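One structure below.
Here we show just some of the chains, and they stay where they sit in the whole.
Going in written order, the chains are labelled A, B and C, and every chain counts its residues from 1.
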Amino acid sequence: MTVNSRPAHPVMLGQNQYGKAENRVVKITRDGATHHIKDLNVSVALSGDMDEVHYSGSNANVLPTDTTKNTVFAFAKEHGIESAEQFGIHLARHFVTSQQPIHRARIRIEEYAWERIAASGADSQSIGADEARHSFVRKGQETRLTQITYDGSSWEVISGLKDLTVMNSTDSEFWGYVKDKYTTLQEAYDRILATSVSARWRFNWTDDEQKAPDWEKSYEQTRKHMLEAFAETYSLSLQQTLYQMGSRIIDNRSEIDEVRFSLPNKHHFLVDLEPFGLKNDNEVYFAADRPYGLIEGTILRDGCEPKIPADLTNL
Amino acid sequence: MTVNSRPAHPVMLGQNQYGKAENRVVKITRDGATHHIKDLNVSVALSGDMDEVHYSGSNANVLPTDTTKNTVFAFAKEHGIESAEQFGIHLARHFVTSQQPIHRARIRIEEYAWERIAASGADSQSIGADEARHSFVRKGQETRLTQITYDGSSWEVISGLKDLTVMNSTDSEFWGYVKDKYTTLQEAYDRILATSVSARWRFNWTDDEQKAPDWEKSYEQTRKHMLEAFAETYSLSLQQTLYQMGSRIIDNRSEIDEVRFSLPNKHHFLVDLEPFGLKNDNEVYFAADRPYGLIEGTILRDGCEPKIPADLTNL
Amino acid sequence: MTVNSRPAHPVMLGQNQYGKAENRVVKITRDGATHHIKDLNVSVALSGDMDEVHYSGSNANVLPTDTTKNTVFAFAKEHGIESAEQFGIHLARHFVTSQQPIHRARIRIEEYAWERIAASGADSQSIGADEARHSFVRKGQETRLTQITYDGSSWEVISGLKDLTVMNSTDSEFWGYVKDKYTTLQEAYDRILATSVSARWRFNWTDDEQKAPDWEKSYEQTRKHMLEAFAETYSLSLQQTLYQMGSRIIDNRSEIDEVRFSLPNKHHFLVDLEPFGLKNDNEVYFAADRPYGLIEGTILRDGCEPKIPADLTNL
């Protein structure tokens, strides 16, 4: 930035970033007739020495967003896609090291899982007894997420998931709460507890000198521990369940130092059937949309600093 | 309707229907500590002797939509939910037979599938070795659908699914098509074929005297045949694949006389990597959103009349 | 179709259609520094002699969906976009008359309205006193719709709109309805009536020999009559309001013979404030999402046959 070009009025430029968002790249790897698939949605955000493009519109320091898109597709060929995390690391490193004005790159990736279609016995293209070699059905459960940030010296990797809907049909209570003049809620001693899990976890890998985690295994295990903790916690509050889910991850996955959850309480209200002469013995529920309780919290390894923002974004 | 109350101007009332839409009923069935779940979204549409409510606003023939909602929840208790189809049959019969002005009931149901959370070894609440007894994760793949229509004498049952996304990463070609002055498309000899299946199939069960199909097994088998046909068809056009999917169902499921598909061609375009000095050997694709090809068609058992509307609705 | 190529098993092909959906074409017309904008989403569906592509995969009769896309963009240049209806007529005629195997074309169009940004006094690019010449803000209210169908001899034009949300905060009652064993609803003598209007209307223009309506004026006037009827009807039921909205159109617009509405009753429930010692004198409402009443009906000019399908689609 040249001071001369800055407008005279008392306005400052603060944090800014730019790039191409939502590049939908699909990579097919062929192992003979057996194909493997990676299906990603990659968003690039770059920042650095970008004052002038804001003040005067000069693009002399601007690598076009179109180029960042091209790079995503080219890197899928050049580096392959081992994991969303590894792919994001390649991209972030490239932007920061190849363009002098770019000081920081943040790569966000959504990953969509596919599974093989079960093959009929007569299918000559099947793998072993029961799986098609190059036919897939989208799994459709949670969306896997990662965000890679690189500033030229250290890494921050935050992975996670969203839209994983879970339910315990019993082993949940809610009572003993504060009652003020606006309180009408009845205490509950056996209720449904359901939520759509949005979680982000931060890795303690920050340096190229450290050995990187096995990103694929880490995801699979973290998800497993989270689901087990949800299922196995006898819950007196959704906050307690949240804490157990986070603790289980910190206890079992040494590569993770911090977890943040955003857990909407997907209310299932017991329907009053008495007007119809019927008893509802925890059988018939109305699944409500809005409003919903929203419980958010961070669980940390002792001694670590929290770095995941309190308000989860579309990371 | 009283003729007197009809407005004098030359306007007629045509087809009309009303009811409560999207009743979100969840039914938990407890078998000791082992719970079972049915999760439905039920929409009621009633028609009959309803002229007067349109002309004068008299509600004398109108069962409130609120009552149709109450009935859905009460019936979940009174009849249970064996299957979406059986539940819809109970509801449709009730409205037509219990209210004289109602001549026709149409029940539409969406069903969301859940699977049990895998249990850790230490979990005392697990079923056998590996499944939680009352903890579930939403499957999240396709949404199952059914529509039951009853006019007091005969039944029409159309079931189906939507949002089942599938892909063949090879064994698809597209060439030999018409070329006019607006044609620029290059022929393709090895392409990705992907679609999000929306399908509806009509049962030949129409009468209480007939033995009803096993609705749950029918759904599972129809879905299986459809997926296998998708995977096993070497495709020269999406229309050919559509025809094979429908034929496979008609051939294998004698309870079904008609199938209609709406198949968006979820284009995966091969990315041109040549500007970067790279060869794209059917590896890197761009998954496009809009526009998309849309292929729709009906497959019938020989001699049957088509009854599924050409334009699939939110059935 | 060659009979030989038809599979031997007892399966028939029924109605089928194909084409490119959701072509997002934006046309800018420059009148000096003053620009005009048309923003459409165009979907093409063709049918005709298409058996063979289903049976054998031969594309010999298939104009690619990609070509139908190209045609949409080329026609925006060749014919301009006077109105969505006129543009659809050009396209439908072209496909049916230029390709022998194509016997029927259906063009669906969504139109998004834009208005000019108000200009500041100092703006040299403004129109007259207060409007920018080439700066627009999307209106964001309803989406305008049309569907053109042509079979080579006669036309069917169905236009309409969706997502026009309206509310009367009084002058609505609901009482005098049927009460059965599942009825718990209290009668209401002053309630909010709100809905999100989805409407389709069919023109009686069917032949090139007839003078075509002024499509732009017809839309504007039909929308106006519909809104006025909604506002001015003292309502005893949403069905009565629906009938008045349709009648007003038939009475005032001679070019229209049929109207169909799908009107979700967007419930606004009076909140019970008594537990807090407060009186709710029709002041505070909870806007509910699901379930909702759904009222659908057709209004016709006397003597006309209904042709709009009872289940509105994404037309």
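Observations, loosely collected:
The working rule: a contact is a pair of C-beta atoms (placed from the backbone, for glycine too) under 8 Å apart; a residue touches a chain by one contact, two chains touch by 3 or more.
Quantities reported herein were computed from a predicted structural model and do not represent experimental measurements.
Of 4 total copies in the complete assembly of this structure file, 3 are presented in place.
Heads up, the rule we're going with is that only the chains that are shown with their structure count from here on.
Remark: rotation between subunit A and subunit B after Cα superposition is 180° (nearest 5).
Inter-chain spacing, taken between the CA centroids of subunit B and subunit C, is 23 Å. Averaged Cα coordinates give subunit A a centre that lies 30 Å from the centre of subunit B. If each chain is reduced to the centroid of its CA atoms, subunit A and subunit C end up 37 Å from each other. Counting partner chains per residue, subunit C has residues 182, 184, 290 touching two or more of them. Of all residues in subunit B, only 7, 9-24, 43, 45, 50, 53-67, 69-71, 74, 98-99, 101, 174-180, 182-185, 235-237, 239-240, 242-243, 246-247, 250-251, 258, 260, 264-265, 290-304, 306, 309-315 touch subunit C in the complex they form.
The touching residues of subunit B, when paired with subunit A in their complex, are 23-30, 35, 37, 39, 70, 73-74, 76-78, 114, 117-120, 123, 125, 132, 134-142, 163-171, 192, 224, 227-228, 230-232, 268, 271, 273, 275-276, 278, 280, 282-289. Across the complex, subunit A meets subunit C through its residues 181-182, 184, 275-276, 289-290.
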